[in-house]
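What follows is one structure encoded as structure tokens, with my remarks underneath.
Note that this complex is displayed minus one protein chain, with the remaining chains in position.
Up next is subunit A:
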């Protein structure tokens, strides 16, 4: 699954790192490092982390779970 965190919004509350520790890790006291492409088995955890973020800074792909867009094939 695809994930991006708006780190200009992130304030290091670390809720995501508690809820989905395989995808979100704290680097030092308040910097967040995350996996932008976590394994699908982490999907539930990642969605819970995204929902719990106090800044709503975590975006999860909205197209997933449906057919992948064919539009991105290079011509």
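Here is the rule we use: contacts are C-beta pairs under 8 Å (C-beta built on N, C-alpha and C of every residue); 3 or more make two chains touch, one makes a residue touch a chain; residues count from 1.
Keep this in mind: contacts and distances are computed from a predicted model.
S.K.: Not counting the visible chains, the remaining one has a UniProt entry; which protein name from "YeeE/YedE family protein", "Branched-subunit amino acid transport protein", "ATP-binding cassette domain-containing protein" or "Pyridine nucleotide-disulfide oxidoreductase" does it give?
M.R.: For the chain not displayed, UniProt's protein name is "Pyridine nucleotide-disulfide oxidoreductase".
S.K.: For subunit A, which residues lie in contact with the unshown chain of the complex?
M.R.: Subunit A touches the missing chain through residues 2-4, 6-12, 27-37, 59-64, 69, 71-75.
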